[in-house]
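These notes are about the structure you will find just below.
Coming up: subunit A.
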Amino acid sequence: MSEFLSMGGYGLYVWTSWGVGVALLIALLIQSIAIARSAAKEAEATELLSPRRRRRKAEAE
Partner candidate 1 sequence: MHRFANPTRFLRLAAAVLPFSAAVAALCLGAGLVWGLFFAPPDYQQGDTVRIMFIHVPAAMMAMGVYAGMAISSAIALIWRHAIADLIAKASAPIGATFCFICLLTGSLWGKPMWGTWWVWDARLTSMLIMLFIYLGYMALWQAFDDQTKAARAAAILALVGAINLPVIKFSVEWWNTLHQPASLITMDGPKIHSSLLWPLLLMIVGFGAYYLTVLIFRVRAEVHQRRTRMLRMAQADRHAAMQAAE
Partner candidate 2 sequence: MTHTFLMLIRRDLLLAHRQGGASLLAIAFFVLVVSLFPLGVGPAPEMLERIAAGTIWVAALLSVLLSLDRMFQADLEDGSLDQLALLPIPLSLVVLAKAIAHWLTTGLPLTLTAPLLGLLMQLSPDAYGALLIGMLLGTPTLSLIGAIGAALTVGVRRGGVLLTLIVTPLYIPVLIFGVSAVEAAAQGFSTTAHVLFLSAMLSGTIVIAPIAAAWSLKLALD
């Protein structure tokens, strides 16, 4: 196991590369999901305030 972790002596480089790479990908994914959610909520809330809402709904149906 320790032999595997050491990666032939290059463990630091290999594990940092993968670690930071994967962490960045996950962070970007989470941030994207978060802004998508909050933007959807905000749009919904703004629409509730708008009197055009009913008419638009009716048009959609």
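To be clear about the criterion, a contact is a pair of C-beta atoms (placed from the backbone, for glycine too) under 8 Å apart; a residue touches a chain by one contact, two chains touch by 3 or more; residues count from 1.
The candidates came about this way: all candidates are chains of the complex that A comes from, given by their letters.
Being a predicted model, the structure only gives us computed values, none of them experimental.
> For subunit A, which of 1 or 2 is the touching one in this complex?
Contact with subunit A is made by candidate 1.
> State the interface residues of subunit A toward candidate 1 in the complex, per the touch definition above.
4, 7-11, 13-14, 16-18, 20-22, 24-25, 28-29, 32-33, 35-36, 38-40, 42-43, 46-47, 49-52
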